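A protein chain is absent from this complex, but the other protein chains hold their places.
Let's look at chain A:
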Amino acid sequence: MTDAALPLRSGRPPVRRTSTMVFLVALAAFAVLVTVLAGADMISTSFVKLLGKTLCLALAAVAMDVVWGYTGILSLGHMAFFGLGGYAIGMWLMWARTEAIVASNLAASALPPTPGELREGIGGQIFGVVGSSDIPLIWSFAHSLPLQLAMVVLVPGLLALVFGWLAFRSRVTGVYLSILTQAMTLALSLYLFQNDTGLRGNNGLSGLQNIPGFPAASQAQISIAFFWASALALALGYLLFAWVVSGRMGSVLRAVRDDEARVRFLGYHVESFKLFAFTLTAVVTGIAGALYYPQAGIINPGEVAPIASIYLAVWVAIGGRGRLYGAAIGAIAVSLVSNWFTSGGAPDLDLGVYEIRWTEWWLVLLGVSFVLVTLLAPKGLGGLVDLWTQRRRGPARRAAYGPDTGAKRPEEGAE
């Protein structure tokens, strides 16, 4: 048994550490490249914003991968948390900007405006669009950036905690749980669509691209700042999740995914672990949303429609579940390609009898590629990395597959 003399390879953890390093270095290089190109005016401000938004989506996808790929909870409602994070920061952005505008308008009058007049002015400005000037109760904290930042974390976190507790406690699993999460995001979307919710109904919150306190900053500067903030958030979120899914926590989460009944008999309270993963990923998704919408400039209830969360799952599936970089690659690749097709970047295809317009046919293409990936390459785009590392390293296994003489040898395992 010469195999026994080989040093024991401790399985996947070092590989995972390597992939984290590679991911972070690649992300940093990408951020620097974009900054240089933007500085040299080789890419437009709107393209920088698109890339920044894409990084936020990648962070949401990485969180989705932890909850789905690792823990086995196919949540089709995570974009609700993304939207809530966006609404939370959007309320402050809108309030602070409106406050500045109202103050400058009132400054023309002889007497300095009273706080009451100021509030009235803000209320009229923000809620005039839904035929009201009263400031709803949920805007109570909107004047304060720290409080509204706390809401970015607390609102998605609490919703996930309560929803998850109710759902996991009743041991709803599999497709039924997915349907429940769809119902959650649909309910939220319908609720936000109402004018009397206090979040401007279907108008949503707008003008979010203007950052109060930096009146002199150009959109070019703001876009680069948010791009970097998004890259930093993705890096930190990636590190956080790489830590969570390593070690014993990762082991238990994957065990819950594969056989939760068995995990219970080991003494782990499965529901608590699911709730942990669900809530933590909801909070990170909320933060991703809070960085996304200032770059998008507008948020409305359509953003938390059920389809948004399904897209998130599709990105993770195409990128490759169960590996964090796979989810990030999937989100970045698919959303950029999607943007290219839907913004008219792809030339229409004239078949003579019929003209394929990609703005309409892109969804068909996306659906087909989702089905193909699911059927033919369940590891997704991330599986390509395996092909490459295996070719460089030779077979991953050095010892035979079994203890017996008839067991498969490592050479046979490469097929």
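Going forward, a residue touches a chain if its C-beta (ideal position, glycine included) is under 8 Å from a C-beta of that chain, and two chains touch if they have at least 3 such contacts; residues count from 1.
Throughout what follows, contacts and distances are computed from a predicted model.
Name of the non-displayed chain as stated in its UniProt record, restricted to "Urea transport system ATP-binding protein", "Acetyl-CoA acetyltransferase", "Aspartate carbamoyltransferase" or "Bifunctional protein PyrR": "Urea transport system ATP-binding protein". Residue-wise, the contact with the chain that is not shown comes from A:Ala255, picked out of A:Leu199, A:Ile222 or A:Ala255.
For the options A:Gly207, A:Gly247 or A:Gly344, the residue in contact with the chain missing from this view is A:Gly247. The omitted chain makes contact with chain A at the following residues, 4, 8-11, 244, 247-249, 251-252, 254-255, 258-259, 261-270, 272-273, 275-276, 399, 401-404.
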